[in-house]
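Dropping a structure here in structure tokens format, bear with me for questions.
For this depiction, one protein chain was excluded, whereas all remaining protein chains were kept in their positions.
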Amino acid sequence: MKRLAILLAVGLMGSVAGCAANKASGARMPCPAGKLCLEWGNTSDPVSLDPHKTQGTWESRIVNDMLIGLTDNDAEGNVIPGMATSWETSPDGLVWTFHLREAKWSDGVPVTGEDFVYALRRIMDPKTAAEYASLLYFIKNGEEVNAGDAPPTALGVESPDPRTVRITLKHPAPYILQLAKHQTMYPVPRHMVEKYGDKWTDPEHYVSNGPYKLVAWKLGDKVTIEKNPLYWEASTVCIDRVNFYPTEDPGSAERQVRSGELDYQGLRLNRIAYQKREAPEYVHTHIYLGNAYLPLNTGSAKLRDPRLRKALSMVVDRDFLSHDVMLGIGMESAYNFVPPGIAGYPNPPEPEWAAWPMERRQQEARRLLAEAGYGPKNPLEIEIKQRSMDVTATQASVQNDWSKIGVKTTIITAETQIAYQYYRTGDFEVGDAGWIADYNDPMSFLYLMHSKTGAMNYGKYANPEYDRLLDLADNEPHPKKRGEILAQAETVMMNDNPAINLYFQIYGNLVSPRLTGYKDNISDTHPSRFMSFKDASCKAAGGDSTPTR
Amino acid sequence: MLRFILRRLLVAIPTIFVVITVAFFMMRAAPGSPYSIQRKLPPEIEENLKKKYHFDEPLIVQYGRYLSQVAVGDFGPSMKYEGREVVDIIKQAVPTSAKIGLTALFLSLIIGIGLGIIAALRQNRFADYFASTIAVIGVCVPTFVTGPLLVLIFATNLGWLPTAGIGAGLKSFVLPVIVLTLPAIAGIARLTRASMIEVLNSNFIRTARAKGLSGSTVVFRHALKPALVPLMGYLGPATAGVITGSLIVDKLFRLPGLGKIFFTAGIQRDYTLVMAIVILSAVLILVFNLLADIAQALMDPRVRLT
Partner (left out) sequence: MSRQPSAFIPGSRAGAAAMESAAVQGRSLWDDARRRLFRNKAAVTSMIVIAVMVALALVLPFLLPFKYNEITHTDVLKAPLQSGHLLGTDTLGRDLFARILTGLRMSITIGIVATAVALVIGVAWGATAGYFGGRIDEVMMRIVDVLYSLPFIFFVIILMVTFGRNIILIFVAIGAVEWLTMSRIVRAQTMSLKNMEFIESARATGLTAGQIIGRHVVPNLLGPVVVYITLTVPGVILTEAFLSYIGMGVQEPRTSLGRLINSGVTNMEQAPWLLIFPCIVMAVLLLALNFIGDGLRDAIDPKDR
């Protein structure tokens, strides 16, 4: 309590009575008697709840609770049957046939294969302008349809009968089962979308086929979803209502979790160590499929020069970032783009300079700068645009590293959404991004740097050789060979330095110890339907939460 | 009086018109657009999007279209939150902002006037310094410090109040109101003190004193009303300001208020939403200034409405 006393000295209030942390706060959002309500700190307001328009994890977290694709997540994010109870594939791996269960939208209209066909055509339709559409280019004619060169009906998806969906691929893509539980492949209620257009995501019109349905969505306040009684496993769902809050001030949200007002809040990396010390029973950390990198805009006037990109990358002290700035939470320094530990992927070797001592790296970087025409008399000036949610310290540390080779850096902070907007529009020199794999496959990282990826290829990196290798891997049915080709592609890309890799991610979540069915997993996926509370009589399918570590 | 109001309303129309014009062209002159994310998309998609929002037309035509829509009260759909009407977004946000803002304004008036009177009555003596110091402290610590500190004390440690959101009814509003009240006190106290001193030195108060009336009677019966007249000039724009919300308080307490929505909309170039909020705040300012002038005239016979 000494700290509190010091804080008080800053000068507002006179006295504070008992200071014992009051965990059972009366400030929890009111919940109807006999019901279970989950209060979820969700970091930001969704811009959309249309699965074809969402991009952020804070959006997909909500949509995942409402819509179910051909496959689904279990409590740990593994593939389990979803709308499809079974599926088979042709010998060449190009045709996948999914057999659907009988299910209804939350307004009672049956879900049919046509809803899937409609949804896939919609996301690929250029009129929809879905940014994630490129994820589905492995479907036959996907790219052509999305580019407007073929009508949506040409897409390799059909529904021979209401309970069957058949998808034809351009090339073998074993990860289709992973993607089938991703929002891009979710069905949408055709009858509502056709009737209400953009407004189908209004709470009055949003119908879903999953465990929850949309009840309210008030900007800046919260999104509320409630149990969908028509969901086929509704009887196993314990949580009756979930509120998602745009907790943009993480400090405040963390306090709310600890006071019992919220049940969950993702932790910023620089807060993990502190919360581990203060509230170990709340903190969950786990490795996950994510990296943190600074995209370098290869289209910008200065960073067009690969020598500059290399120089800037070499001198960043990753170890200081991953160990000291992150306060020893178990982060791993990154010199590659794809995190280690992805199935069937031989990670390529780190660049040669990674093993050099810092002095040598700096020397080499200065040489590269001089070669590009920069030096003490004509210092390189660089601007970093960072996300406000991120750790300021990371950028300042990078700035410090760069100052040692005579680079002058300006850091600009923008609100998360806005920062991403800068990145997507190419309105930046150095960005600040992280990527969380959509599915457990190296392609899920590597496609970001494909020249055809569009807005998500923030740095507008384009190397025909890299593109060619990725395309080659796509047509390689043999998993091991495919992995090798991809690793080769990564090496090509890393030589061009379109990004400065900083560290591989772990996540930290602050989770109420009351919550059950919360499972730590590599994809940081936590569906509400597996959860319940310790003191509730309803036992959910998720069982106990994983222990904190 | 009626003539005055009519005249002011007539002047207000061109003012609003100019505000709309200035804001429209400033907003459009700023780089970026609500859809610039899609720069990498195939050109025909961009064409479709442009057509949908008429970005393909000359700016002056878009301006004309916007004016004609606004003239009939159509502020259009948000360009960012697809499928949402701008008016609906504002309608959802205003009550929260107004409730908190007006309560804070009311509280700061009471405290500020009180401190101002004390300071004026004990001019340049200890009570004056004391009251002025209390009033000024509120404005010397930024709201984004007082907010988290109060939360730490009253929510995290004592558990009396919620830390954020509007879920807990009246309790949710306590801390935001305090945080908004503190910095507003100083200005009000300062105004009250100055005008109170002036009134207390005026002839009619001296006469009242000479008649042997007690101190408090003089202050509250005779001096208070004229002393508060200048405050009206402050109150007009202040009222308009609080209804349109505070970015900081919205952010700190996760309130669904207009302040944060406006800021985000501006950054995202949600043209329609920004314009609607700009128009709303301009109208509010004009209206409340008019009301303030009327109130001044009613309170002080010396003020003439021209």
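Residue numbering begins at 1 within each chain, and the chains themselves are lettered A and B in the order written.
Throughout what follows, a residue touches a chain if its C-beta (ideal position, glycine included) is under 8 Å from a C-beta of that chain, and two chains touch if they have at least 3 such contacts.
No experiment lies behind these values; they were computed from the predicted model shown.
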| item | value |
| --- | --- |
| Touch criterion as defined above, residue of B:70, B:115 or B:180 at the omitted chain | B:180 |
| Residue in contact with the excluded chain [from B:143, B:172 or B:272] | B:143 |
| Of B:34, B:76 or B:259, the residue in touch with the unshown chain | B:259 |
| Touch with the omitted chain, as defined above, among B:86, B:238 or B:294 | B:238 |
| Full-complex contact with the absent chain, from A:102, A:194, A:233 or A:278 | A:278 |
| Where the unshown chain meets chain B, residue by residue | 15-16, 18-19, 22-23, 26-27, 29-32, 101, 104, 123-124, 129, 132-133, 136-137, 139-145, 148-149, 152, 180, 183-184, 186-188, 190-191, 194-195, 197-198, 201, 230, 233-234, 236-238, 240-242, 244-249, 251, 259, 262-263, 266-267, 274, 277-278, 281-282, 285-286, 289 |
| For chain A, the residues touching the chain missing from this view | 3, 6-7, 9-11, 251, 270, 274, 278, 320, 324-325, 327, 388, 392-393, 395-397, 399-400, 410-415 |
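Here is the rule we use: only the chains that are shown with their structure count from here on.
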| item | value |
| --- | --- |
| Rounded Å distance between chain A and chain B, as computed from the means of their C-alpha atoms | 38 |
| Chain B-facing residues of chain A, complex | 4, 7-8, 10-13, 16-30, 47-48, 50, 53, 126-127, 129, 131, 146-148, 196-202, 218-222, 243, 245-249, 251-253, 255-256, 258-259, 261, 414-415, 417-418, 421, 424-427, 454-455, 457, 460 |
| Footprint of chain A on chain B - complex, ascending | 31-32, 36-42, 44-45, 48-49, 77, 80-84, 89, 92-93, 96, 137, 141, 145-146, 148-153, 155-159, 161-168, 171-172, 250-257, 260-261, 264, 267-268 |
